[in-house]
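Apart from one protein chain that is not included, each protein chain of the complex appears where it belongs.
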Amino acid sequence: MELTQNLHDLLSLRAELVLTAVILLLLGIELFSKGNKTLLRVVSLTGIGVVLILLFGESSTAQKLFIGSNGVPLMIIEPLGTFAKIIASISALFTILFMGINREDSTMVRREGEFMVLLLCTVLGVFFLSSSYDLILLYTGFELLSISSYALAGYNKRSSQSSEASLKYLVYGAASSAIMIYGISILYGLTGTTNIFIIQAILGSGALSGALLLMAIVFLLAGIAFKISAFPFHFWTPDVYEGAPTHFTAYLSVASKIGGFILLLRLILDLFFRKGFNSEILQPVSDLPWNDILIFISIGSMTIGNLVALWQKNIKRLLAYSSIAHAGYLLAGIAALNSTGLVAVLVYFAFYLLMNMGAFLVVILIKNEIHSEMLEDYNGIGSKLPLYAIALSIFLVSLTGLPPTAGFIGKFYILMALVNADLVLLAFFLFLNSVISLYYYVRVMKHLFISKPEKELGEAKQNVYGGVLTLVLAVPTIIFGIFFTPILRLAEAALKFYLP
Amino acid sequence: MNSEFLSTIAIIALFAPLAGFVSTLLLKKWTKNAHYAEMFFIGVNVVAAGTLLVMTAGDLHTLHIISSFNWIQFPGITFELGFQFDSLSIILLFGVALISFLVHTFSLQYMHGDKRYSRYFAYLGIFTFSMNGIVITNNLLMMYIFWELVGLSSYLLIGFWFEKTSASDAAKKAFIANRFGDFGMLAGILLVFVTFGTFSFDGIKEGLLSGILPFNSGFWLSVMGVLLFCGAIGKSAQFPLHVWLPDAMEGPTPVSALIHAATMVAAGVYMVIKIYFLLSADALLVIAIIGALSALIPATIAFTQYDIKKVLAYSTLSQLGLMVMAIGLGAFGNAFFHLMTHAFFKAGLFLAAGSVIYGMHHEQDIRHMGGLKKYMPKTFLAFAIYTLAISGVPLTSGFMSKDAILNATMIYGSLTGNWIFAVVGFGVTFLTAFYMFRLLFRVFIKGNITGVEHHISHGHKVHESPNVMVVPLLVLAALSLFPFFSFNPLSGENGWLMKGMNFASSAVPDGLRYTFMALAGTSVTGYTESYFEASHHYHYIAMALSLLCALGGFGLAYTVYFKEKVNTETYKAKFRPVYTFLYNKWYFDELYEVIIVKFTLLTSRVLFWFDATVVDGLVNLTAFLTRKVSDLGGLFDKYVVDGFVNFTAMFTGLIGLFMRKLQTGKIQTYVAFIVVSIVLLFFFYARQ
Amino acid sequence: MTEITLYHFLVISSLLFSLGLYAMITRRNSILILMGVELMLNAANINFVAFSHFGNFGASGHLSALVIIVLAAAEAAIALAIVLNIYRTFNTVNADEADKLKE
Partner (left out) sequence: MTYYSLVFWLFALITVGSAFIVVMSKNLIYSVFSLLLTFFGVAGLYVLLSADFIAIVQLIVYVGGILIVLIFGVMLTGSVLTEGLKTNVTNMLLGSVATGALAGLLILLFTNNNLYPNTQVLTPVPLKDISRLFIVDYLVLFELLGVLLLAALIGAASIGRKEKV
């Protein structure tokens, strides 16, 4: 009886099933039609489109699935997870679109099918991270995301940088995921289960506390912090971001991060804190120093990210450090541990998707023309490729968090949440870091518009496809900076089971 | 009066320059004449602003149109964007539009042939738009947004000829100096928001009147005022951030006229006037002191400078200082009056300087000029009128407004017993007259006549500028005369502008106000009887003294530069140290170079060092120690022999620690960092 | 001889875990780094099974251990491919020689 019920539940995972079907279909096409590129693209894009439609369809419903013999569900489809899935799917959509442009290596084009399959596997990983409530299932989703990512980072096989990136990602990832599973095993030992709800209940009953629990949490956090590239687990980020194929770097900076963040949110909202809100502030289930942990990591990430970014000469590396800093900003929103903070994090993430994807897109486009990622080679791009240069500036301004761009709104909401939570020091640090970050973002713009190129740029020209894609990302970045209520509503709707 | 109609016009006036900016940039690709789009829209701006002024002129000081809409909504908090029209904003809106229009016209010829001609006009458009935004907003948040936008557009315009290193450097300097100020302003705005939960001026006023104080303390109210004033220190180039303005002269001269004389620098003063109601006596005193310093220091620098635009730039600084000082003394109406009159004649002065520079083929050094009256009579006429106005000679607008400020200093002196500001005011008047007439004499009447003739004999024509440039000059000259502000040339107080203005109304609680305003309660008129009494008492004394100072300055300049009775060189030699000190602008730039640049460098070095040491240091040290440990098996004598060498190796290794960076590129080291981090994190949190 | 309790197993698992990490940090050869990962995963597995046994938690610990073994196999497959690729491009399998990306 349970089996039939579970099989039935399996069919309720519509988005996941469609995604898996698309993966298999792509494999089939790859095998039997000799990798017909058009067909591959059409199928993958339509597939993601269907998945997105399904996700939007279920974006306000909640459903418990796989209720086991112990009476607790293994998975719950609910709006917060769906929000993360939407973010991951959209970034995968863009990544596939970017792939067509990236001309870093000719063999990459030939192996597009494999790339798509692995990419969709990572998306599936994020999907399971988003709606699982069992640590082992979460861990498997986490590994699916990681393992496919290792391969994708080394996708540009002929480039030594890409190979190196994949090795580094692998070693660092394997270490941190092994640490994480060790933490899970300790947590299992303390509670006798891997189900989040039961662990929460046990923690809530006050039966557990002490150093071993703290150790398990630190181990768990190490794995999450690796995924969101937060200090002090960020070391892989710049190296991997720089080496990986740029369109995958874009994906990594958004989808992989949302995977880490949704896991963190899941653990915080459903495991370590009381369900629902007592007044405005989240109440931890046991007396762990959550505020301290999050604030420390947040301040560390933003400060280290921004300070080291000041010295970077390679744009991808610069963006990597900037993404570390952004992990810090996002963590600050979570550290507020109140409802405004949670909304702010989601809003920020939606905008972060736009601006970060956009920035990497322009990096790809410019690299196609000048074959370089070094800032000093960006001199004079402003006059040669004005659309790209302006779009990049918009994204950078947005990443800095200046009006009238979306990034400003996101940062503003986070600041707001921090002030509400009386975390004035953190707010101050966030503000200070934004000021620091202004310096290196402006430096990029200086190279684009003001510095003179040493040698004439060759026949660099903008192409229509790239231009349209840039606009698709740049225009909303501006529009959402002024009219952002829809995103706000979306974020609030995503948290409707958690908000007071 | 139909307020909906007025709002529409106001919105047209606000957005017209933006439309000009956008359409110019869009049309730029297709036509060489794209700038006419901008000309058209700036015309629309003038007409709209003019209509607004005319329609409301009857009851300027009662009028308040506020239309606002919600921008961001939170549970409990709403941010509104909105417009507020009162005497100040309507007048300034028109002033900005008019001057901007004249500068546009002037630029048609002046910038002709520049390779980024249309872009220049587009920039002027975006600048005017941002300025309009500052003028008509009803809240601090929106003001800050436009404030930054003004900063950006001025950055673009100062660095317009960015091929010149000096221009792009100046643009950067302006940008950075302004950031310093804006940082303070932002902090102030946040403080306002935290305290009152709103950004709108009316909301803040209500809050203050109902007794809310930041952190319940008068001290913090003063801090709030001073923080907000920081924005003005940056924008209006007040001491000690005044250094950017003279350098900003690297931009095209019409830009200097528009931005660095009439509008942007006035924005700071305007902002302080807008927030006047929340300034406590302490904050006002700080403002007055900063104003006094900014009035005095540049005035002393001005008469040692040889670059025609730099002289004018220092004079602008000095006049802005006067305005700020007047606000600090509680006379914001007088400050605003001077702001308006100054806007016209200073814009005129810059344009006239532009005309001279144009006629002299981009010569800016007054040592190479002389006797230009003969070649450029119309420019001379205009320049002379401006000079009279800025020096405060009767029948000009400048006389009325400057007199009003000086009067205020004397009132303040008599009511508080503190006469220092009056002394500064009159001193500055004297110095202003002196260096302005110096300029007039040296450039147009006497000066290096032979040099100019020599120049001409070599086939370089020195000529009057074409009409499209001269007409704006003459219009501005006319606007520098008294009838446009008051029909009584001796008293600006009775003119429409001053009458249309509300008296200072402070919302600050009694104990925190100036004593001469303390008894007025919360009524609209903020001054006590004694203030008005003193104002009548000192009116004519101030006028006489002011005339005396102006005449003194004129006389000195006349003796030295017209009669040429005094050899300036001997005096220069005599007062060499003083002269050098003044000539080098009190060494502010050098000082900042040392303090700021060096300090920034030092900080970044320290950060770099920190970066390099913390973990990488550990790594290298580890490597070193490992090596040492493995060497332990070596022979003792080898150790002794090699000891010295090893010591040096260690030493260089240690220096290497300082230089290398955190990110070693070795993945395994990163993995080690994970472990270290975990252990440290654990102990960090296990202490409880 | 003392009785064998949970702690004996936990100590073994801690040792394996630390040795695995030690290998990851210090051994230059990538293959040895991978062996380190396997040791760490084994340590986690011992934890799961030991806790399950002594805590009498039923089959869930065993399930986790099985899943981890499968994941380890998958990871090893990918890892080896990556190492081979590194060998082709750098002509070495020493992880610390792949350090072009830094600072």
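Order of writing sets the labels: A, B and C. Residues in every chain begin at 1.
Criterion: contacts are C-beta pairs under 8 Å (C-beta built on N, C-alpha and C of every residue); 3 or more make two chains touch, one makes a residue touch a chain.
As the structure is a prediction and not an experimental result, all values here were calculated from the model.
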Chains in view that touch the one left out, judged over the entire complex: A, B, C
Absent-chain contact - pick from A:Arg14, A:Lys64, A:Arg111 or A:Lys446: A:Arg111
Hidden partner chain, touching residue among A:Phe83, A:Phe98 or A:Tyr150: A:Tyr150
Given A:Ala15, A:Leu54, A:Met75 or A:Ile304, the one touching the chain that is not displayed: A:Met75
Hidden partner interface residues of chain B, rising order: 618-619, 622-623, 625-626, 629, 666, 668-669, 672, 675-676, 678-679, 682
Touch list for chain A against the chain that is not drawn: 2-3, 6-7, 9-10, 13, 20, 23, 27, 65-66, 68-69, 74-75, 107, 111, 114, 117-118, 121, 124, 128, 134, 136-137, 140-141, 143-144, 147-148, 150-152, 154-155, 157-158, 166, 189-190, 210-212, 215
Footprint left on chain C by the chain that the document does not show: 1-12, 14-23, 25-29, 31-32, 34-36, 38-39, 42, 45-46, 49-56, 58-60, 62-63, 65-67, 69-78, 80-85, 87-88, 93-94, 96
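What we mean here is this: only the chains that are shown with their structure count from here on.
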Chain contact graph, described as a line, ring, star, complete graph or other shape: complete
Pair joined by the larger number of C-beta contacts - A-C, B-C: A-C
Where chain A and chain B are represented by their mean Cα positions, the distance between them in whole Å: 43
Centre-of-Cα separation between chain C and chain A, whole angstrom: 26
Intercentroid distance (Cα basis), chain C paired with chain B, Å: 64
Residues of chain B engaged with two or more neighbouring chains: 661, 663, 665, 667-668, 671
Residue list for chain A, restricted to those that touch at least two other chains: 167-168, 171, 175, 179, 238-239, 311
Sites on chain A touched by chain B in the complex: 167-168, 171-172, 175-176, 179, 211, 214-215, 218-219, 221-222, 226, 232-233, 235-236, 238-239, 288-289, 292-293, 296, 307-308, 310-311, 340, 402-404, 409, 416, 419, 435, 450, 452, 485
Residues on chain A engaged by chain C in the complex (per definition of touch): 136, 139-140, 143, 147, 150-151, 154, 157-161, 163-168, 170-171, 174-175, 178-179, 181-182, 184-186, 188-189, 192-194, 238-240, 242-243, 311
Of chain B, residues touching chain A in the complex: 72-74, 145, 148, 159, 162-163, 168, 183, 194, 604, 607-608, 611, 661-663, 665, 667-668, 670-671, 673-674, 677-678, 681-682, 684-686, 688
